[in-house]
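Encoded as structure tokens, the structure appears first; notes follow it.
Only one protein chain is missing; all other protein chains are in place.
Naming follows writing order (A, B and C), and every chain is counted from residue 1.
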Amino acid sequence: MPPAHPFDFDALDADDDKLKEECGIFGVVGVADAANFVALGLHALQHRGQEAGGIVSYDPGQGFNSARRFGYVRDNFTSQSLMQTLPGELAIGHVRYSTAGSKGQTQIRDVQPFFGEFSMGGAAIAHNGNITNANALRRELIERGSIFQSSSDSECIIHLMARSLQRDIPARMEDALRRVEGAFSVIAMTRTKLIGVRDPLGVRPLCLGKIGDGWALASETCALDIIGAEFVREIEPGEMVVITAEKGVESQRPFRPQRPRFCIFEHVYFSRPDSIIGGRSVYETRRQIGVELAREAPVDADLVCPVPDSGTPAAIGFAHESGIPYGMGIVRNQYMGRTFIEPTEQIRNMGVRLKLNVNRALIEGKRVILVDDSVVRGTTSRKIKEMILDAGAAEVHFRIASPPTAWPCFYGVDTPQREKLLAATMSEEEMREHLAVDSLRFISLDGLYRAVGEAKGRDASCPQYCDACFSGEYPVEPSDQIEQGFRLKAAE
Amino acid sequence: MPPAHPFDFDALDADDDKLKEECGIFGVVGVADAANFVALGLHALQHRGQEAGGIVSYDPGQGFNSARRFGYVRDNFTSQSLMQTLPGELAIGHVRYSTAGSKGQTQIRDVQPFFGEFSMGGAAIAHNGNITNANALRRELIERGSIFQSSSDSECIIHLMARSLQRDIPARMEDALRRVEGAFSVIAMTRTKLIGVRDPLGVRPLCLGKIGDGWALASETCALDIIGAEFVREIEPGEMVVITAEKGVESQRPFRPQRPRFCIFEHVYFSRPDSIIGGRSVYETRRQIGVELAREAPVDADLVCPVPDSGTPAAIGFAHESGIPYGMGIVRNQYMGRTFIEPTEQIRNMGVRLKLNVNRALIEGKRVILVDDSVVRGTTSRKIKEMILDAGAAEVHFRIASPPTAWPCFYGVDTPQREKLLAATMSEEEMREHLAVDSLRFISLDGLYRAVGEAKGRDASCPQYCDACFSGEYPVEPSDQIEQGFRLKAAE
Amino acid sequence: MPPAHPFDFDALDADDDKLKEECGIFGVVGVADAANFVALGLHALQHRGQEAGGIVSYDPGQGFNSARRFGYVRDNFTSQSLMQTLPGELAIGHVRYSTAGSKGQTQIRDVQPFFGEFSMGGAAIAHNGNITNANALRRELIERGSIFQSSSDSECIIHLMARSLQRDIPARMEDALRRVEGAFSVIAMTRTKLIGVRDPLGVRPLCLGKIGDGWALASETCALDIIGAEFVREIEPGEMVVITAEKGVESQRPFRPQRPRFCIFEHVYFSRPDSIIGGRSVYETRRQIGVELAREAPVDADLVCPVPDSGTPAAIGFAHESGIPYGMGIVRNQYMGRTFIEPTEQIRNMGVRLKLNVNRALIEGKRVILVDDSVVRGTTSRKIKEMILDAGAAEVHFRIASPPTAWPCFYGVDTPQREKLLAATMSEEEMREHLAVDSLRFISLDGLYRAVGEAKGRDASCPQYCDACFSGEYPVEPSDQIEQGFRLKAAE
Partner (left out) sequence: MPPAHPFDFDALDADDDKLKEECGIFGVVGVADAANFVALGLHALQHRGQEAGGIVSYDPGQGFNSARRFGYVRDNFTSQSLMQTLPGELAIGHVRYSTAGSKGQTQIRDVQPFFGEFSMGGAAIAHNGNITNANALRRELIERGSIFQSSSDSECIIHLMARSLQRDIPARMEDALRRVEGAFSVIAMTRTKLIGVRDPLGVRPLCLGKIGDGWALASETCALDIIGAEFVREIEPGEMVVITAEKGVESQRPFRPQRPRFCIFEHVYFSRPDSIIGGRSVYETRRQIGVELAREAPVDADLVCPVPDSGTPAAIGFAHESGIPYGMGIVRNQYMGRTFIEPTEQIRNMGVRLKLNVNRALIEGKRVILVDDSVVRGTTSRKIKEMILDAGAAEVHFRIASPPTAWPCFYGVDTPQREKLLAATMSEEEMREHLAVDSLRFISLDGLYRAVGEAKGRDASCPQYCDACFSGEYPVEPSDQIEQGFRLKAAE
């Protein structure tokens, strides 16, 4: 008998056909019961990772304490009995999304923050991003006698810190991060310091907030909102901040300066619409994408309908710009979860219908514009189209709020292998035929840049964002991947 | 040390300030693995009751089997190992919402369907509604030697059936239901029959679907959609249908005919927007309420913003009718649940902020119209108003998609006691002051009737719907409540 | 995939080859936190039933409360959070062993005490024994409109009480028990009274203790010891005691007097050796059985070795009488439990070796007398013999501290069907050959009677005990069984 194991509904549901952020990070210093604030912050960042979460806190009397749990923050880090084991005024935390490969085998020791005891005291780190030379670093560290406890690329950082010749922990962290290639936003803590760092390109977000006499670091501003912290500013690409309750925020620039390349997909899908990123409202950007899309790819129709929930802001923008009425043609079941333990065949076969239902009375006989944020494999788009047609729609027009996703992300996002990406092998028209819809249009790369405020569109000579998933232009060479056979665009 | 127990977040979150449907029911006959279909149907009806669920199935070889579980359908009734214990082509199920009083003490034996073994074989019943003479019936049955196993009013039905002098189960059911006062939609099963009944007023919904060679009964059509069943018709008020795989649907009229009084609040809030009820799309009705509201209570403003998620259709209608832009000014955290085990103080104090966040960039400096479906205690409305003002809104105008809720429901809905209802003690203007908003307007009772298609509004001499929660006019006397001291409007 | 379910180790381990008591009962009145005392008493009676336990308590302020749990008393009824839900100075409880047939299907509703609300107030009952006319009673009660909630024969009693015409609960209980045939010791409670009853033959034990100002009823005296209660006396066969904190113990004789027939197997195996039953020490009786056995069936050997743990007292007596040294030739693993969830093949095949190991150094080269309490199927005896021979024993002699078990018990004990009993189909010599041992001797029925203090042995005309499992003479006709095809000895 094969073992019973959870069945991943991503294999079939509406959220499957998305790229997945792998992490959210949060830290706070200078407030009583810091771990409680971290728990709230992580709850607000749950969309960035749902598989597991961890918190480390430090209290002078009780030292470092940590807790790691599979499942949602709200199901674990809200109980008194657990939170009482995490005392102190300094704490950091992490939520993680499991990557496809390791799923079902993830062990609790893979859950961050990672902790290391050094001769000058302990440190914990939480990492959002991906280290593109992790394999090489790991081999080198093992050769020297380091023992890895997890399968995570992020563990390299703490081992590099342990072996640094520097005498204090922030200096060791600089030392370590200079050996690291790739994308990283890191929050770390010592017994007295909260530390935040962004890689020189600033691929992943990280922001600073003020709460009472203390400070907070968070992946997104929505996590500052939940704890009632005031948004101060973003940590800048290549910046390292060392924060103590006493001295406040001290800024350093440990890396060679580079032109920033913030991830444009954070605007399209990853971040929450109520966050401010790169000085821009995510909601407003998405709405503006809808506006651009209505200009670029107008179509005569009766109804603009979002694919819930992520397509909503762009659909609002599209409806507003086009003048076509906006309506909830698809209704989401809010009691849906992500995984099932050894589900029945019936459940396996339900797929997207477990989560979405068509509002037949609204759709029937109408020419419908469906606005979705992206098309990855295209599997869900097909199912939604079928549901809409079954409900009696006269025409179905897809409008996609991002350009075709043709390349995998190696900077902290879970993407299918390139050959699984619909846009890697088909033209827009081929995709339209594949999906069998009346029309299918993606926003242009320039249109997307305009929506994020670059009036002249994309600067092809030196793009203002990381848009590798659309363009195949990787700002940091994915060396581990190349070693494993990945072929860059230039090599095709 | 006091015992650790779950903390009910309804005491503080955004969903608290709502009336709560207490049940959803579903049954199917004539399809293999009927219990799997019931599980799916109950999943689609989860919004009608989240505390617990139960399924009974019948298989000629293995007899009746049942499973009752606390928690969501998706967390229990999706696993092979449980569903294999529920074989057969005939099954019924129930999801329940716990009423405020019994919360924390609900025992698994209170979870329906109830089962009884009679001399001519077993029967199981699932009930949506409330029996208004349950106390008197219970006393009478105990006096005669019946032993009650639950604290549920619905258990009376099965005991009345057990004592009926009729020789077959449908006849016993008629016999029993003729003794019962109040609102009820009931789904029952014997070894061969699926039975559905609605009370003469038809207060609670019940509809019939066709799936392959079999049949389904469901509280709402959205539950037919999920299993791929075709919506045939509603069971009519006062109708009893007896369905077998062989003979199909046989209709009876066991009760004295009365003019129907369907619950109007099903349109306002309880039912899912993608359901068709009373021949009307719930979504369209809600959108139309928004339209009526914009006509009745216009206001000059910059943004129409729904209180998610139930205010959304009315907000769309309001925005459309008024021409004021529609936008997501409040964002909902989709990882929020309903209960917490011994939560920290911090969590207790968070309240609605755990679930909702303001989209500050959109709200700031704007005159905002918030569209919500109802105001019950008013506690959440206050908190949302504060969040909106904190985010820098210039003005806040509430528009409520139902009339003031001034009376409790005794027909299967969980309502606070009358003195806790804001509208029971305050006028509209007093409520506006209490909430401290720039304006507050409820839709008129006539406006609501117009939105549900009664062009001339409410027929005061004989209302077309049960609107007791707004009007205080109870179509069935709540005799148990009167015995316990409740005073009718006429008696005030 | 077949469902995962617990694997019952009784199917293979050393305890399988035993008869199983199905219940232990305990009650207390007149002490604070009565349920805590009940929990302790049930813990001391755990050997009488390990599958599940339940407690009902009554507190004037909070009414009746109950808890039922699968598993050991110590794993459930020791936590503050559960026990705080069971307040009051009056409580009763029950531990149950599942019968072979219902195993794996036992539902929590089958777990006693059973509770019924009558017009004059509630009552709860806990039953040890078996009702031999339960099927007939159940049919009759269902015909009249009673709804059974469990598959337990004991539930008949509470329904009979509910329908009694008497006006107080003790009188209703008398009324009910007069309709019941079979063996029963019952403990019941109302809001003020603790009630104990033994059937007229007194087949199952029940004793009375005094604790402070309160009183206790228990299956065995060892349960009085654990709570520090003083053993007062046994409840007599056919006696009913009604105990209140105020008036103490009032005795009644509701049944027609009969000559008592206490279960002799309680002395052989069921009861704990530290209990006093029928005025006799169980330990001393077992030791005396060993003495009688050494006289009846002496053998020249080097070592007397008990089959742990139940064979120990008889082995001590045998060694003492024979002068042959006593030694621990078999060692029990104290970390063994009874059930496993979907165990590996390896575990399934281990059987008795998971629980017992031979003390090879002691056994090797010796002529060994193994003293066991009984032989039921003989499966374990075979395995133990093989282990002993594998360890190098020169000879193996079995001495059994009970006569051949040739008939099933229908009075509250779990016995295999008659054809599975080794002694039902084989003579002593055939059994010896089947087990392939050097000698096998059972104590004679007269020897057993002498050991329990009947100097003249068994009175064949009117036996002093119920010994139906050995003699096939059933003091109460097992009418349900006969209806299902069981053939009495006289009918063979």
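Everything that follows uses one rule, which is that a residue touches a chain if its C-beta (ideal position, glycine included) is under 8 Å from a C-beta of that chain, and two chains touch if they have at least 3 such contacts.
On a predicted model such as this, the values are computed, not experimentally measured, just so you know.
Within the set C:Ser79, C:Ser119, C:Ser251 or C:Thr425, the residue that contacts the chain not displayed is C:Ser79. Although one chain is not drawn, its touching partners on chain C can still be listed: residues 4, 33, 36-37, 39-40, 43-44, 46-47, 50, 72-75, 78-81, 83, 222, 225-226, 272-274, 276, 281, 283-284, 287, 309, 312-313, 316, 320, 325-328, 331, 333-337, 340-344, 346-347, 350, 353-354, 357-362. Those residues of chain A that touch the chain absent from the view are 1-5, 80-82, 84-85, 108-109, 116-119, 139, 142-149, 158-159, 162-163.
In this section, only the chains that are shown with their structure count from here on.
Our note on geometry: chain A versus chain B, Cα centroid distance of 37 Å, whole angstroms. Counting partner chains per residue, chain C shows two or more touched chains at residues 1-2, 4.
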